[in-house]
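Note that one protein chain is taken out, while the other chains of the complex remain in position.
Lettered A, B and C in written order, each chain numbered from 1.
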Amino acid sequence: MDHDTPDHAGAGTGPSTPEARALDAPLAEAWIRALAAAVDVHQRELTDLDSAIGDGDHGSNLHRGFTAVLAVLDALQPADAGAVLGRTGSTLISKVGGASGPLYGSAFRAMGAALPPSPATPAEFAGALAAGLAAVRRLGGAAPGDKTLVDAYTPALAAFERAVAGGAGLAGAASAAAEAAERGMRATTPLQARKGRASYLGPRSIGHQDPGATSTALLFRTLADVTG
Amino acid sequence: MDHDTPDHAGAGTGPSTPEARALDAPLAEAWIRALAAAVDVHQRELTDLDSAIGDGDHGSNLHRGFTAVLAVLDALQPADAGAVLGRTGSTLISKVGGASGPLYGSAFRAMGAALPPSPATPAEFAGALAAGLAAVRRLGGAAPGDKTLVDAYTPALAAFERAVAGGAGLAGAASAAAEAAERGMRATTPLQARKGRASYLGPRSIGHQDPGATSTALLFRTLADVTG
Amino acid sequence: MKKLINSPESVLADALAGVAAAHPELAVDVPNRVITRAVRPAAPKVALVSGGGSGHEPLHGGFVGPGMLDAACPGEVFTSPVPDQVLTAARAVDSGAGVLLVVKNYTGDVMNFRLAAELAAEEGIEVRTVLVDDDVAVRDSTWTAGRRGTGATVLVEKIAGALAERGAPLAEVAAVGERVNAASRSFAVALTAATVPAAGKPGFDLPEDEIEVGVGIHGEPGRRREKLRPARELAAEVVDTVLADHDLAAGDEVIALVNGLGGTPLLELYIVFGEVAARLAEHGVTIARSLVGNFVTSLDMAGFSLTLTKADAGLLELWDAPVATPALHRS
Partner (left out) sequence: MKKLINSPESVLADALAGVAAAHPELAVDVPNRVITRAVRPAAPKVALVSGGGSGHEPLHGGFVGPGMLDAACPGEVFTSPVPDQVLTAARAVDSGAGVLLVVKNYTGDVMNFRLAAELAAEEGIEVRTVLVDDDVAVRDSTWTAGRRGTGATVLVEKIAGALAERGAPLAEVAAVGERVNAASRSFAVALTAATVPAAGKPGFDLPEDEIEVGVGIHGEPGRRREKLRPARELAAEVVDTVLADHDLAAGDEVIALVNGLGGTPLLELYIVFGEVAARLAEHGVTIARSLVGNFVTSLDMAGFSLTLTKADAGLLELWDAPVATPALHRS
């Protein structure tokens, strides 16, 4: 199957082999569009998870945010991948609110700022992903094990870096990251939350999967999909 | 079975044959106490009927009223049947509120005022019951067929009067009245209410038995019980 | 249905104890169930006394204070007060200038207040009664109990209260109360039933997608059931229903009250108010003053009522007059 599937709508450059592939503007845009579509599909699931240990709005928060992001992307043609992710971040900050708005917004802004103007190599993109996580941790103050999106993001980044260090291309690294994110996501279930609304439940937060970790797993899964 | 059962608690005079019996203070008090007990037993049923086409308080209204009546009867020994019924009426007026308080209260006050100081003959008691109905109709303005307690009271009074005219004693007349009241009560079911809260439902009041007609049936049934 | 109560029997006494504890500006006679102002008006004036069943809070106790009521007589939940209670209140607040009874048109309220008025008159207290009957869900005919009294009660009490505060004689205060009532029409829809504490369960069952249209304030079912629709359509229907029974023309001004029935969030009441305003604009009717919130409730019932009172300069001036009560305040 050609990897330039409809999911890659908007990708304007010709296909390259997965191994050699770099993150350019069309690919970055394809990723964000795929993530927006995934949020749309999983909106209710994210909200239900948030109802159990939060306030029941994570799905609608991200849906509102990515709907606005799509409108921004439709209206302008960002020059490079950094601009795509930067605009995504600032749009999320100004449209989402709640905890996830500033956190995901700052993450994408930091990724965008960390990317070079030219298409990013897997290693450069790994650096951008690391800048994103650093922004989340600076703003939110959560550490791994606090039962937040950090628990999916941290192992995903580590897996991505490990794969790149081992010579993998974007596709391979993203696929490893997606799997690690999903493992991290599932590993939030037995944790007691120490940050975010779920922490208010104390021990009652145990036994529920964290909604933010779940949306972070979608973030890495869609990256794997569009690069794969 | 001796008709001077515990239901007649407070009856101080010796038993007389049912046919010759007159309504004296002990018998009047026994009636009111039996009615209070019946309201206690049927409180939920009366409230449920009122929930369907009214505001769900008929049972608790009467229960509150007759609880106060029992306390009044415990505290003083009314001299005659007229005083028993008069005190019952004024207590209901000052404790019940709602529609049933003034209506039943005025009925008992009018009955009390219509009774002679001496034990009342069946004919005299028929006159008192008629005065009670007249008070209800004067105050509430309801006519037969309006789906109110008048629909049980009217045929009950007519049956009582007919029985007395035919030579029946208190027991026979009361028993005929109780049966007529119950028929009248059941006959309220197909009616559309034109008075009281049930009238607000318009055609939707059809198919439900009127709570006030139901408590009026209890009133005549307990009269038959204590005199029979 | 869960309730924050001690027992169904003690609801009224316990709530009155709370009112007494919360409002030093009110005097609460708990045994007699009468709420009056703690500070009596300086000069003799017509006293306004209202009352009715409990469960409609803040009506009526929340409207006792300068510029509005002199006394409130709360009955048991959804049960009108008894004559003795109203008489006690009338005695407490009559300054010789007479007492105006504001009575909502329900059989029980009418009869109990009538008996009280007779007793008060026997004691030489000058008494007049204003009967509030604004609910267009009920046809007004000699064959029925007549229209119910609902939201307009707040406007009658506020406006008549303002005139009384200025020292107007009893006949004039009664007349302005009757004028407000005649200028007012209301209609209500419910999304859920109310649960009377003594009954312990909702007065009616309503499927997840249906509403009761034309409900009263005592948990009675309405005239009919409909499917729940968007607030815009519902508000438009309620506006149109009220206008159909109202003598309002394009260019007229109204005081508009969107009243919550107790269980509806204020957020939703504002949505409804916005849609009511939009629909009235389509009819060319101007909202001169508005009120949004829980004023005449029906315990925990979800839903709202709309009251439209045709306004003129005189009524607006009295509506704007200062009032200082727990539930309505302006300076």
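One rule holds for everything that comes next: a contact is a pair of C-beta atoms (placed from the backbone, for glycine too) under 8 Å apart; a residue touches a chain by one contact, two chains touch by 3 or more.
All of these numbers come straight from a predicted model, not from anything done at the bench.
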| item | value |
| --- | --- |
| Shown chains that the omitted chain touches within the full complex | A, C |
| Contact residue for the chain not shown (choose from A:96, A:120, A:156 or A:218) | A:96 |
| For chain A, residues in touch with the removed chain | 47-48, 51-57, 59-61, 64, 93-103, 139-140, 194-197, 199-202, 204 |
| Absent-chain interface as seen on chain C, which is shown | 1-7, 11, 14-23, 54-55, 57-58, 62, 77, 191-192, 208-209, 211, 228, 230-232, 234, 258, 262-275, 277-278, 287, 290-292, 294, 297, 299-300, 302-304, 322, 324, 329-331 |
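One rule holds for everything that comes next: only the chains that are shown with their structure count from here on.
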| item | value |
| --- | --- |
| Approximate Å spacing (C-alpha centroids) for the pair chain A, chain B | 76 |
| Geometric centre distance via CA averages, chain C-chain B, whole Å | 33 |
| For chain B, residues contacting two or more additional chains | none |
| Residues of chain C engaged with two or more neighbouring chains | none |
